[in-house]
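And then chain A:
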Amino acid sequence: MSAEATQPTTSTREVVFDVRNITLRFGGVTSINDVSLQMYRDEILAVIGPNGAGKTSLFNSLTGVYTPQEGTITLAGRSGDTPQRVIGQKTHVINHMGVARTFQNIRLFPALTALENVKVGVETRMKAGPVSAMLGLPHQRREERESTSRAYELLTLVGLRSRANELAGSLAYGEQRRLEIARALGTSPGVILLDEPAAGTNPVEKRDLADLIRLINRELDISVLLIEHDMKLVMSVADRLVVLNFGSLIAEGLPEEIQKNPAVIAAYLGTSAEEAVAEVENQPELHVIADDTSNMTSLEDAGATPGEETP
Partner candidate 1 sequence: MRTRTLVHVAALSAVGAMALSACSNSTSGGGLSGSASSGGGGGTTYTVAFEGPLSGDNAQLGINEVNGVQLAIDQANAKGDLGFTAKLLKADDGGDASKAPAAAAQVLQDATVMGVVGPSFSGASKAVGNIYGAAGLTIVNPSASNGTLQTLGFKTWHRVVPNDYAEGPAVADWMAKKFKKVFIVNHLSDYGAGVAGAVEKELKAKGVTVQTAGVDAKTTDYGAISQTVKQSGADAMFYGGYDAQGALFAKALTAVGFTGARVAGNGVKSSVFTAGAGAAGNGWYFSCGCQDATVAPSAKDFTAAYTKAFNTPPSTYSPEAFDATNIVLDAIKAAKAAGKVDRAAVNDQVNKTDYAGITAQIKFGPNGDLPAGTGTVNLYTQKNGKIVSLGDVSKAS
Partner candidate 2 sequence: MSASIQRRPGERLRDNPLVGRALGCLALSFVLALMIGKQEGTQQDFGLAFREAILGPRIVWFLLIGVLVFLLLTFGPRVQPYVHRPGIRPLAIGGLTVVVAFSLLKWTDSTVVSDGKFSTLSEAASKTGQLAPLARTFFTPPLPWVLFVVAFAVAAAAIVLRKAALSWVGVALSVLVGLWAWYSHSLVVSLLGTPDHSTGALVALLGFLAIAAACAATALSAEESANTRGFVNRIFAWRPGMPLVAVALVLGVMAFAIATWFSPSNQNATLVDTASLFSSTGLAPLAKAYLSWLGYLLFVLSLALAAFAAYRRDPRLAWGAAVLGLVSLVLNLVALYSISALGAKSAFDGANGPWDNLGTGGWLASAAFLLLAGAGYVVATAGRERGTIARTQSDVLAGIGKIPGMSKALILLVVAGALFYPPMATPFWQKVLVSEIGIYVLLAIGLNVVVGWAGLLDLGFIAFYAIGSYTTAYFVGALPIQPPEWMRLSPLLCIPIAIVVCLIAGVSLGYPTLRLRGDYLAIVTLGFGEIIRIVAVNNPGNFTNGPKGAFGIPTPAIHLGPIHIDWGQSSLQYWYLLLVITGLVILAFNRLEQSRLGRAWAAIREDEIAAQATGVNTRNVKLLAFAIGASTSGVAGVFFASQIGYINPDNFVLNNSILVVAYVVFGGMGSLPGAMAGAAVLTWLPEFLKDQVPAEDRQMWIGAVILLMMIFRPAGLVPARRRTAELHGFDDASSAETSAVPAGEGMGGTK
C-alpha cells in the first residue's frame, strides 16, 4: 500500500525530507535499494526494521556521511525553507540546513563537560572569530554568555542541569543519550534524527525518553525522524512508521496498520510484530542472531566509525 493511500491528510503538509529512489552500494553490497519516502513537517516518523535493514545507512545518506549512487534527496530543514539538494553536500552544511542527529553508538566528546558538549552545538551558528576571542572583544563575550545560557536551557530540558560540569565521558549511559540529544538540539534544527535513542536504557528511562521526544516535537516544533528497535516506544510516540528490510522499503503507514502488515511480520523472524517486539525486548541475543545472519551489519558498524569516511 502506498503512503498517499494511507495518509490522504498529510499530502497537503510541508515536506521536510523528500527521498526519491535512492540506492547506496558498498562495493558489491547494496545497503539501500531504491528507497523513496517523504517526511512531513512536525511529524514523528519512525524507521524500523531488523538489524542490517539499512536504517543507519539511510540516516548517513540523509546527513551526507554517505553519498547514494542513485536517486535524489531534497530537504527543507526549517519551516519555510526552500527545498535544497542534500546529496553531495558536506555533513556540516546539511546540519546548518537544519538537520541534527544522534548516533546509534553514542558519539559525544567525552573529554568535554556536558555543558561544553552542548555549547559546541550551539556555537556553530555564531560569528566571533579567533582574533576577537584572543582579545576578548565584547561581542565575543556576549556570544559566550548567550551560548552558555542557551546550553543551560537545553540541559534543563533533558534533565541534566545538575550534571552540567561533569565530563561527558563520566556520565551514565542514559544520561549520555540525553546529552547527545541536547547537543543536537543545540544546533537549533528543524528536524532531528534519533538513531536508537532507547538502546540500552531501562524502562523508566525509556518512558522519560518518550516524553522527551514528544516534548521536542510538540513544544519545540521540531520534526523527529526516529530509528528504534523498541516497539513499545515506537508505537507510543511515532505518528507514522516506515519499515525497511534488506535495504528496501517494505511498508509505510500508521502504527496500527504496520502492526497488522504481514510483510513486516514476516520480516520479523516470521513471527507477529508483538511477539517480535517481546522477543527483541526480552532476549537481546536475538540482536546478535540478527547481526550474524546479516552481512550488512559489519558494513554499518564500519560506516559508523570515523576511520572509514574519506571526507
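Assume contacts are C-beta pairs under 8 Å (C-beta built on N, C-alpha and C of every residue); 3 or more make two chains touch, one makes a residue touch a chain; residues count from 1.
If you want to know what made the cut, all candidates are chains of the complex that A comes from, given by their letters.
Since the model is a prediction, treat every value here as computed from it, not as a measurement.
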{"item": "Candidate from 1 or 2 that touches chain A, complex-wide", "value": "2"}
{"item": "Footprint of candidate 2 on chain A - complex, ascending", "value": "63, 65, 90-92, 95-96, 100-101, 103, 107-112, 116, 119-121, 123-126, 128-130, 133-136, 140, 143-144, 147, 165-167, 169-170, 183-184, 186-187, 305-307, 309-311"}
